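Since the structure comes first, as structure tokens, the remarks are kept for the end.
Left out: one protein chain. Kept in place: all the others.
Moving on, here comes chain A:
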Amino acid sequence: MSLEYKIVNVVATCDLGVRINLANYARTNVASVQYNPDVFRAAITRLKDPSSTILVFHTGRLVITGAKTCDTARSQADRMKRLLKIRKAPMSFKVQNIVTTASCHKSINLVALYAQIVTHAQDKIKSVTYEVEIFSGLQIKLNQGCIIVFSSGKIIVTGFTSRSLINECYDEISSFLTQYGSSFIRASSIGI
């Protein structure tokens, strides 16, 4: 069972290296920039095509969110550099988090899945939580990232910083599903 995943969100930080006057910046770009210093000490820039949201701090650091790929995030950082009229190249760019979703297209019995994980996968994971009253998904915390499984079969993998780690994670999930899946995968497909 191969799991195809889709990257839904990439969060990255960048340092442009120069101080920025946020008030001026906000004044010149009224349309797409929000700056309320008493609410939050950063200018919130919303770009379109590709769309993303960028927080600009007066130290010159940026937080880029909403990008759909890592390259988009990088290009948005360059775009901001031009928008802010900065000639220095961005100093550091680091992807902080990649959020991905996937589906195994079968409905899952989370109680049984929990039991299987507790017995078979304790060495690879940091912790597993399934509390129905608190959250309807089963949450697996790994050393670096986190996996959330819903009973519809949808899976969210988040917290990783590179594609290779994500691929590894999904491979692990696939192998676990094929190995132990019979005990927690429901024969009927989702129609709930």
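Everything below uses one rule, namely that a residue touches a chain if its C-beta (ideal position, glycine included) is under 8 Å from a C-beta of that chain, and two chains touch if they have at least 3 such contacts; residues count from 1.
Methods note: contacts and distances are computed from a predicted model.
*Asks:* For the chain that's not shown, choose its UniProt protein name out of "Translocase of chloroplast", "Sodium/potassium-transporting ATPase subunit alpha", "NADH dehydrogenase [ubiquinone] 1 beta subcomplex subunit 4" or "Transcription initiation factor IIB".
*Replies:* Answer from the UniProt record of the missing subunit chain: "Transcription initiation factor IIB".
*Asks:* Looking at A:Ser92, A:Ser136 or A:Ser162, which residue reaches the missing chain?
*Replies:* For the chain that is not drawn, the touching residue is A:Ser136.
*Asks:* Name every residue on chain A in touch with the hidden partner chain.
*Replies:* Against the missing chain, chain A presents residues 107, 109, 111, 114, 118, 127, 129-134, 136, 150-152, 186, 188, 192.
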